[in-house]
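Just one protein chain is left out here, and the rest sit where they should.
Now for subunit A:
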Amino acid sequence: MSDRLPSVLIIDENAERASIIEAGLLAAGHSKVTIFDSVKGIAARIAALEPDVIVIDLENPNRDMLENIFQLTRAVKRPIAMFVDQSDAETMQSAIDAGVSAYVVDGLRQERVKNILDMAISRFNAYSRLERELEEARGALQGRKTIDQAKSLIMKSRGLDEDAAYKLLRKTAMNQNRKIVEIAENLVISAGLLGGLDD
């Protein structure tokens, strides 16, 4: 094996996540990085590309098909040892937790593969975090809307101003040991059932 950095193929139907990994690998000096975001005709494409390392997303239901292709390629003298260094249980655990796996050409130096996998793991985790934050932000926005709706319901039915309506919501939430947004949600739902929102 020469000293050049191994070529990496990323198979991920999530193109955005794939490009985040690609960026990380490029920044680390890996110039030969390819992304496949679909598995169409993949056997021929892998054979043409001859990657040293294949990084794949674990949620991909085509993983069984890909492993079969790797096995067939092994039959035509392209040995691919599956997964990364088996003795490194910790890396394996974190790879599976992150949802990523790597397939490696036999004979590749382990520390190089480990760098690539570590990079993929951290980028997968970063992506999940990003998604989670986005989801939370969406939830917060939705929550604010619900609270506004609940406030206006209270203002209408009790003849209170906005500040007093909010205080009533907050007091109820504190008394019941629940979140304001939950109280607001219940109020909006029951008002909907009773036709309060249609007035």
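In this text, contacts are C-beta pairs under 8 Å (C-beta built on N, C-alpha and C of every residue); 3 or more make two chains touch, one makes a residue touch a chain; residues count from 1.
In this section, contacts and distances are computed from a predicted model.
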item: The complex's invisible chain, by UniProt name, from "Nitrate transporter", "Transport permease protein", "Hydantoinase/oxoprolinase" or "FAD-dependent oxidoreductase"; value: "Nitrate transporter"
item: Residue of A:Gly29, A:Pro61 or A:Gly159 in touch with the missing chain, whole complex considered; value: A:Pro61
item: Of A:Ala27, A:Ala89 or A:Leu193, the residue in touch with the unshown chain; value: A:Ala89
item: Where the missing chain touches subunit A, by residue; value: 58-65, 67-69, 71, 81-83, 86, 89, 92-93, 96, 101
